[in-house]
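Since the structure comes first, as structure tokens, the remarks are kept for the end.
What you see is the complex with one protein chain gone and the rest in place.
Going in written order, the chains are labelled A, B and C, and every chain counts its residues from 1.
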Amino acid sequence: MNEMTVSNLECGLDDDTLHEECGVFGILGHDDATTLIALGLHALQHRGQEAAGIVSFDGRQFHTEKHMGLVGDHYTDPVTLAKLPGYIGIGHTRYSTTGEVALRNVQPLFAELEEGGIALAHNGNFTNGLTLRRQIIATGAICQSTSDTEVVLHLIARSRHASTADRFIDAIRQMEGGYAMIAMTRTKLIAARDPIGIRPLVMGDLNGKPIFCSETCALDIIGAKFVRDVKNGEVVICELQPDGSVTIDSRMPARPAPERPCLFEYVYFARPDSVVAGRSVYVARKNMGINLANEAPCEGDVVVPVPDGGTPAALGYAQASGIPFEYGIIRNHYVGRTFIEPTQQIRAFGVKLKHSANRAMIEGKRVILVDDSIVRGTTSLKIIQMIRDAGAKEVHIRVASPMIYHPDFYGIDTPDRDKLLANQYVDETAMAKYIGADSLAFLSIDGLYRAVGGEPRNADRPQFTDHYFTGEYPTRLLDKEGEKVGRKESMLAANG
Amino acid sequence: MNEMTVSNLECGLDDDTLHEECGVFGILGHDDATTLIALGLHALQHRGQEAAGIVSFDGRQFHTEKHMGLVGDHYTDPVTLAKLPGYIGIGHTRYSTTGEVALRNVQPLFAELEEGGIALAHNGNFTNGLTLRRQIIATGAICQSTSDTEVVLHLIARSRHASTADRFIDAIRQMEGGYAMIAMTRTKLIAARDPIGIRPLVMGDLNGKPIFCSETCALDIIGAKFVRDVKNGEVVICELQPDGSVTIDSRMPARPAPERPCLFEYVYFARPDSVVAGRSVYVARKNMGINLANEAPCEGDVVVPVPDGGTPAALGYAQASGIPFEYGIIRNHYVGRTFIEPTQQIRAFGVKLKHSANRAMIEGKRVILVDDSIVRGTTSLKIIQMIRDAGAKEVHIRVASPMIYHPDFYGIDTPDRDKLLANQYVDETAMAKYIGADSLAFLSIDGLYRAVGGEPRNADRPQFTDHYFTGEYPTRLLDKEGEKVGRKESMLAANG
Amino acid sequence: MNEMTVSNLECGLDDDTLHEECGVFGILGHDDATTLIALGLHALQHRGQEAAGIVSFDGRQFHTEKHMGLVGDHYTDPVTLAKLPGYIGIGHTRYSTTGEVALRNVQPLFAELEEGGIALAHNGNFTNGLTLRRQIIATGAICQSTSDTEVVLHLIARSRHASTADRFIDAIRQMEGGYAMIAMTRTKLIAARDPIGIRPLVMGDLNGKPIFCSETCALDIIGAKFVRDVKNGEVVICELQPDGSVTIDSRMPARPAPERPCLFEYVYFARPDSVVAGRSVYVARKNMGINLANEAPCEGDVVVPVPDGGTPAALGYAQASGIPFEYGIIRNHYVGRTFIEPTQQIRAFGVKLKHSANRAMIEGKRVILVDDSIVRGTTSLKIIQMIRDAGAKEVHIRVASPMIYHPDFYGIDTPDRDKLLANQYVDETAMAKYIGADSLAFLSIDGLYRAVGGEPRNADRPQFTDHYFTGEYPTRLLDKEGEKVGRKESMLAANG
Partner (left out) sequence: MNEMTVSNLECGLDDDTLHEECGVFGILGHDDATTLIALGLHALQHRGQEAAGIVSFDGRQFHTEKHMGLVGDHYTDPVTLAKLPGYIGIGHTRYSTTGEVALRNVQPLFAELEEGGIALAHNGNFTNGLTLRRQIIATGAICQSTSDTEVVLHLIARSRHASTADRFIDAIRQMEGGYAMIAMTRTKLIAARDPIGIRPLVMGDLNGKPIFCSETCALDIIGAKFVRDVKNGEVVICELQPDGSVTIDSRMPARPAPERPCLFEYVYFARPDSVVAGRSVYVARKNMGINLANEAPCEGDVVVPVPDGGTPAALGYAQASGIPFEYGIIRNHYVGRTFIEPTQQIRAFGVKLKHSANRAMIEGKRVILVDDSIVRGTTSLKIIQMIRDAGAKEVHIRVASPMIYHPDFYGIDTPDRDKLLANQYVDETAMAKYIGADSLAFLSIDGLYRAVGGEPRNADRPQFTDHYFTGEYPTRLLDKEGEKVGRKESMLAANG
């Protein structure tokens, strides 16, 4: 799955198609907080390449740095790091959209409240963010960003509660959707996950001091221990005490509900070495390939992964089918994911910039391509053409997830419904013809459920968030229902 | 007067010594609004060299650009100008402080209100800005900048009035101090001046379309006609009508009071070719020199201006005294005013970078230096030394304004009280000794009043704002009285 | 092999340890020459990440752009590409050294000769470059760069031959070492390869127009056909004729000698999808793994490649041994190769930035790591520690090339002799202990020869260049012998 995010480059909360997939990281009680945050964000770079920001507090002042580009482009510079002293801090990395996206939208966001400053970093999307935004603007609030995260800041500022933690919980109670959030004050690090745990958030420990981050790979990079997942609906409040110790308080402001993690974290988003909701992403992906080999066997000479997303599933497919696994496609790592490909100039050159056929493994062979997912199919079409140009006798494609029919509203940017391949052709045969494959097959929804969780889908109480495949959204969609109201003309386009 | 702004480089509203001297410009109804604004700001560059910003609206969207540096550094770039389409816009240029001052403080500020966006550009300072800021934060507002201008935006957002113009007036009624402000919405250009007209603001006309700006020189540069001063306490609301015409509505929300323009605009700030409150600045300065020649005659061979501020007064002094006017000091124009001298490295080289003695006119002569004002005296000391080094037989200094004893709170950045030369020495003789002059004399307050307005000072109802000389502040100083409250630790230091 | 280039960051031809591994690309007769060159250089990015330059000629003028950084950082910008019009051009990408390396050293180099301009791009190193440089300076030449490539330009300029092609050949005859060079004049594209073909250079064809480049992967990216290798010792002169056709002329200025390609191109440098000297690099690497499995079998549960260099060999090892191939190490692709890691700050974080253990595939297992080569061993040490920390029961390391004992002088930057692991420890057991492995084994020199060329090493007439393993240098080393002369103090350090 390479192009899930290519289509919607408009920004602004009013635009119902803008949703960011992001990574968050927070730490409390370490003298070198910023360096650890920078490393953590680097490990989460796959969750967002557009921009990265860090806020720290050094006992006297809050400090912030926000930069467009990769974490390694800016936060490896000693001069930049020196501007972020402190023993507490949070960081955020966000996904690439267009140049329109100004620095003012880059997180963490900061607000100075009566009782002190608060900073916020957020992965996910609020399904009632626009509705709330309109309400608070109507009562005299000024929104500086177009990010829905700012709504949370305003709700915190307006809360009648005394303590920041209570204000935060007061605000969180009003939010709907999927979110993993980390907040910080002068002494507190607060983590919150949405009521059904759509977005991931884990808790770690480094020398007795707490860390929160999107995935376990961000703990591994700094040698921190994994403690546990933040529970769905939980708010964890860590506070630095005068004696240097840290207290940890868990609250459950939302009604208890079964956890339903987002399946796409397993299919594509999370790093393979991460453990999401207790399950190895790598193992889940290999299982998808194994199940796919059993559901959709294929005669062929080589199993070739579509890099990098399809690699573990292809290995599973090869091991289950006994057909040799070979690198038939070589990826140029100087480009990165499809995400970071901003200029039209380069886009015209298309897939070639990123992939090239390894002719020695393709020529004269029946090739079974394994990909993680297909969104619009345009990338598949180009890759299959490249494989044929390299002399393949046959090209079959096997997809390690079901067909995608429906948009996401919980932090994944999806193209318009009618751009999705599954909505454009009547069946696999028609799709295969469009993309130029000799055959095409997708993993079933039960096959995916079993690969990830071991059990088939429970139709009455699905164990995972899976609306992109099934159309069953796990929450109400308040903004969506009110979207006819339209976009305000006065939205500021901040170029500077 | 060269060093009035050198001392206080701290920022933050909490710091009672931060006050910016700025320039503002707005235009409604011209297709090429941005280019005209850029030119206007260029003409107002002497009012602020740190940063400049422009907001425009093109019928569909607001656009904004903010850049550190001179107007000509950025707004001559066609790429930048192309990002600012529109037929209405406002611009702001601000005075140099330190690197701490992030772009988020650069004006115009923008807010999206319920009924649409509003942008604000402000020259001056609110004497109750900090007090109001604390009040609105206490009731749940989030402040993004440390600028007191943001307080006005919040008051507008919170007003219960329906129209933006009424909300603006509602907000303005709560503000105290000296200010010249220009606001814009999608169809309106609004100008406001403080109740006693401390800060200047004029109205112009270009092909039937209104312009507001700090000084008339910004009209001249684009060939616009001068219409009139915005009156003290007046709010002028210009609105673009559907037929392309513009209506102009004048309101007087504040109680009528006599105008008291700031004397320092005449002494130093305004450009000599500007007409401030109906009086030519150049003529006023020449008059100061003429009056000074009569009040403080001096035997000498040449009258030498301390460039550039002292030049018109020196010409007046020479004409009145009959002593030849000569360029005994050459200024290096590649540096600019004292204001733009940010690095410590250069400051160490001191006056030499900006001025050099023209030995041919100095050597063996009795030199009468004429300067516009003396603040701390450190510049005078260096210049007199330079003149002596060039072989002057005697060096006398004549200052075309009275001694400065008191800080300003209306938009002029002044050093601490005890740094002012007038507060450090008992009389002119002691001061002359400190700066190394053979004699020193200041223009009297009456001499200054007569030079600018034709009449001596009316002690009961002073015709001008003159507290820096007299200690008589024209308004109450609410923040000043409450300043013991101190600075909050949570203030964000935005480096990025 | 990850750290071969970390040690010697000094520049200057005088320093015998500076040798660059680079990529070159040239094309004649295409209107969009520059875009094709940019794409070709992008495909050759793995050969040098420090800087890239392009020269083009548009029938009227030569144009040049040189930039520090990756090809994609600059040559995707339409503004930059528009500055390089032309139907003929050459490009160069070079390996990362330090900031000392100024733009003046970035290739292609250009000189204006009497009969017109000439540009030159070079991969390799001259073993008599310094000696020649001293000679020509002694006779009145002025050297602008510290690159040995400039020596060739001077020899061309000083040649008594009339035509540029003859002058080029005249110059080439005087050079010793390993090189692949592309030159261009207003109408000619000239390619040359050293007498024994140490460095690779291939010829391609796009719509009947010739292309020269370092590897076939640069042909694939633009859909060009592979024609043949430039022969060792050959100079190919392509000339654009007035009718638009291109003539191709092959010359053999050097005495015929058997080809001896550099083994390290197969072991590490070339891209796996490239075909070097008629042999698939990917197949050669898989063969290395297969031979290694036979030479050095090991009991284990998983075969884990050290990414990315060790991956094909690991796959070969797994297929030959029947032990499952698994991704036990995940690479963070946002860093790139070890080469581009300039700051000390990041280096301190070490391997973690680039690799992380995939605990699910490691914990409780006997892990067989397969790497392409070991230079100093410091990277192996860190990786093995990481694998152990992830819970491996045993860690064995198998290296798909022999031990490295000797420095290179043909374009590969190697650390000092005593920094090489093979020179520090007496045998594999001692080395294994140092790097923390349970066992360590290297591929034999014959195993490597058979993997690449099918035959064992012919000790009398070795088929490949292999001095780093064997100490048998394929040419004399003139500069090396005269190195006691030392470095001149007058060398210019160009910072700007």
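Everything that follows uses one rule, which is that contacts are C-beta pairs under 8 Å (C-beta built on N, C-alpha and C of every residue); 3 or more make two chains touch, one makes a residue touch a chain.
Note that the structure is a prediction, hence the values are computed from the model and not measured.
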item	value
Chains in view touching the one left out	B, C
Residue among B:61, B:135, B:174 or B:356 touching the omitted chain	B:356
Residue touching the undisplayed chain, where the options are B:94, B:122, B:271 or B:450	B:271
Sole contact to the chain not displayed, among B:37, B:230, B:277 or B:315	B:315
Residues belonging to subunit B that touch the chain removed from view	39, 42-43, 45-46, 49, 70-72, 76-78, 81, 217, 220-223, 271-273, 275, 280, 282-283, 308, 311-312, 315, 319, 324-327, 330, 332-336, 343, 345-346, 349, 352-353, 356-361, 389
For subunit C, residues in touch with the removed chain	53, 60-67, 83-84, 103-104, 110-114, 116-117, 137-138, 140-144, 150, 153-154, 157-159, 186, 488-496
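Here is the rule we go by: only the chains that are shown with their structure count from here on.
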item	value
Pairwise touch network: line, ring, star, complete, or other	line
Centrality ranking, top chain (CA atoms only)	A
Gap in Å, rounded to a whole number, between the CA centres of subunit B and subunit A	49
Centre-of-Cα separation between subunit C and subunit A, whole angstrom	37
Euclidean distance of C-alpha centroids - subunit B vs subunit C, Å	61
Multi-chain contact sites of subunit B, meaning residues that touch two or more partners	none
